[in-house]
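Removed: one protein chain of the complex. Kept in place: all other protein chains.
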Amino acid sequence: MKKDRLQSILLPILPGAVILVLLQSGIIHKLLKIKILQLPKPMDILVALTENLTKIFSDAAVTMFPAVCGLILGALLGYGVALLVTALPNGGYGCLFIITMINSVPIAALAPLMNRWFSGVLAPKLAVIIIAASGAMAVNAFRGLNDLPQNVLELMRVNAASKLKVFTKLRIPNSLPSVFTALKIGVPAAMLATIIAEFFSSETAGLGYMIKYSLKVGNQKQVGWAYIAVVSVFSILLYEVICLAEHLLLKRYRGKRRINK
Amino acid sequence: MKIKRLAGIVVGLSLIGGALSGCGGQQSASAPSGDSAEKQKDKITVQSLWLPQGQFAGLYAAKEKGFYDAEGIDVEILPGGTDVSSEEQVENDIAQVGVAFYSSVLTYQEGGYDFINVFQTFKKSPQYLVTKADSGIKTGADLKGKKVGSWFGGRQYEFYALAQLNGMDPQKDIEWKQQDYTMDQFNSGGLDAASAMSYNEYLLLLENGYSEDDLNIIDMNKEGAALLEDCLFVKRSWAEQNEDLLVRFLRATIKGWKYAVENPEEAGTLVYDIGKSATPEHQIAMTKKVAELVIPEGSDASKIGYLDKTDIQRTIDLGYQSGLIKNKINIEDSIDSSYWEKASK
Partner (left out) sequence: MKTYKKLLSSVLWLAAALIIWEAAAYILRDVICDPLAAKKVPGLLEIGASFLQNSVELMRQAGVTMSYAAAGFALGASVGIILGLAMSISGLCEKMILPYLLASQMIPIIGLAPIILGLFKDIAVSRVVIAAYITFFPVSVNFLSGLKASEENLKSMMRVYAADKCRLYSKLLVPNALPYLFSGLKISAPMAVTAAVLVDTLSSKDGIGYVIVFTLYGGGTTGQFWPAVIIAALLGLLSFLIISAAEYILIPWKRQKEEVRK
């Protein structure tokens, strides 16, 4: 057991370690003919990271707060749309289309537009993230709410269960796995949306601002990549939190179902 | 179970390896073909900074008026984009000649890219900070505590230098704002002083209801904070191997700029016809403004592209002071005027 746990921690680190070693030794650079400046070596990135640590933390706070809030609000919005579409099967379908359309507006166009719609620095950013995070949730949750185990549905029909009951006892629990899938896709979508929104923000702080700020200057690219690394770590953390929540919640729900049986 | 785990490791690693080697194979196959084609045709690809506009009128004039053809060069001008820099395009051999701010080229030189500036297109900095006339902000010294817009990405250092020249700490004494490429933040009062290029954003303000009397201009040249902008740079190794080609290219480019400066109406229209960007009037106005940067007062057409060491050294010094570069780059490592000298004869 102990050995297993150790392995389950060590093995995921292995490919990363291999990549890092290959990058540091310059083998990848040589193979792919990438210039050191285009993709700085890990140690240089680490140095840039430690040199800018306090600034990085304050920038992370600026970015992660709207990213997490936007992800949650976007997920709620997307789920709400999916509920609506399911509840009004004939009237609601077009709503999915609208949200898909809004979702297809490129963020690089959306961000400047939101800057004009909303004032301040937080509101436009949030709006962009909410839109980016809601699309995956609407489509996935809609599938979860409608792709039902037929035998259970039939059983509920036979027992004359009300529409509400079908929702609370069957559809919503059935949609939970899809909700988590959508959240997992939503993490990179929301993070990228935050980063791009910060490219266009009037603010002069945040991970996205610093990425743009540093990558465009020829001698500061390692700083830019340090920030990219930070963004990656934060999104992996966010992803793991969602996986953990999924694990806990679905375990409880599966346990319950077993008892019901 | 163990076998399954082992299989997992193998699959995982081989996927990564496969992805890498796949890319590598592709690369080695495509590189030589580009090289040989280039030698046969004397083809030069120029990476511009932005879409066709008056800012690059000389290049487009040289192409459209056949000056490059006359030198036996087939020139393609790639418009610039938001996510890719001229420096990277030249380093990656996608283009041989790049248009970039000299101040930006300096940072790449410091980062280890072996570029040389061979043609200093703009002799003056077109960078303005524009304020409303009633704000009372007229010089760099008045900027203390104000909201100042910059496009960042390296463009902020000219303002840092300006702040330092006026005894300010750029990080503390000025409230910086990211400015988008419109003047909306300036119009709505979100900025006290807005970044504007003399040849573009400033003209847009005038075209959209402001008169010259409504605006104060803080001119980086008058403030002594000017960093040199548009230049042509190449890889040093490429230049050494293609000396004749580069000289011919520069000769035609000088002709192109001379033409654009003397015929701004025609050059502006020609640029508009290629890119359909903004309006013909805007492109003509831009070309006229740019002409003042290419041949400033007191200079003449024989000096188009000339690399003035005083200006270059000032850019290096100010860049070093303001933090743009960490080391004072030796001027001889940064520019090479021999190609220009041969071309301008």
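Lettered A and B in written order, each chain numbered from 1.
One rule holds in what follows: a residue touches a chain if its C-beta (ideal position, glycine included) is under 8 Å from a C-beta of that chain, and two chains touch if they have at least 3 such contacts.
Note that this is a predicted model, so its numbers are computed, not measured.
The chain not shown here is touched by just one of B:T139, B:Q164 or B:T182, and that residue is B:T182. Touch with the chain that is not drawn comes from one residue among A:M101, A:L155 or A:A245, which is A:M101. Checked against the full complex, the candidates A:L32, A:L46 or A:L122 give a single residue touching the omitted chain, namely A:L32. For chain A, the residues touching the chain absent from view are 8, 11-12, 14-16, 19, 32-35, 38-39, 89-95, 97-98, 100-109, 112-113, 116-117, 135-136, 139-140, 143, 147, 150, 153, 177-178, 180-181, 184-185, 187-188, 191-192, 195-196, 208, 211-212, 215-216, 224-225, 228, 231-233, 235-236, 239. Across the interface with the omitted chain, chain B contributes residues 4-5, 7-9, 11-12, 15-16, 23, 26-27, 30-31, 34, 47, 51, 78-85, 88-89, 91-94, 180-182, 184, 187-188, 204, 277-278.
Rule of thumb we're sticking to: only the chains that are shown with their structure count from here on.
For this pair, chain A with chain B, the centres built from the Cα atoms lie 36 Å apart. For chain A in complex with chain B, the residues that touch the partner chain are 11, 14-15, 18-19, 28, 31-33, 35-38, 108, 112, 115-116, 200-204, 209, 212-213, 216-221.
Across the complex, chain B meets chain A through its residues 9, 12-13, 16, 20-21, 23-24, 27, 31, 82, 85, 87-88, 91, 104-113, 149, 152-154, 176-180, 184-185, 190, 324-326.
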